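Removed: one protein chain of the complex. Kept in place: all other protein chains.
Take a look at chain A:
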Amino acid sequence: MGQKVELACIIDDDKIYVNLVKKIIEIKKLSENLLIYKNGKEALDYFKDIMENATDEDKLPDIIFLDLNMPVMDGWEFLNEFIKIKNSLNKKITLYVVSSSIDPRDLERAKSFNLVTDYLIKPIELKKFEKIFEKTAA
């Protein structure tokens, strides 16, 4: 494995899940660094801050794992806001929606967003994680 993802971002309010994913990323050395936000608002604030202050692109993640059901600002609201600022962010960001919802309507809706690369249903297997990171790093 030559290349490695520099910065990954997880937006999810399930602490246990975040903990476990963090462990996986550590064990498998999938990403150098990790950003963790427990709802869409916190993540959005971070992105807006970078955009407004034109700070380092390094601080933008290569990959985002976005949960749907979260308090304050859920995944859908985040997507709607993120579309507006995405083009001003000078970096290619891969975004995956990750949810335990198997409701086909959620899947349809997620795929209707161009910026959503795929809809992943929890639990995600270790191998799948590795593949996704490899693909993003390449």
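The criterion applied here is as follows: a residue touches a chain if its C-beta (ideal position, glycine included) is under 8 Å from a C-beta of that chain, and two chains touch if they have at least 3 such contacts; residues count from 1.
The working rule: contacts and distances are computed from a predicted model.
A chain of the complex is left out here; the name its UniProt entry carries, from "Isoquinoline 1-oxidoreductase, beta subunit", "Hydrogenase-4 component E", "Protein glxC" or "histidine kinase", is "histidine kinase". By the touch definition given at the top, chain A reaches the unshown chain through residues 13-17, 19-21, 23-24, 27, 69-71, 74, 100-103, 122-126.
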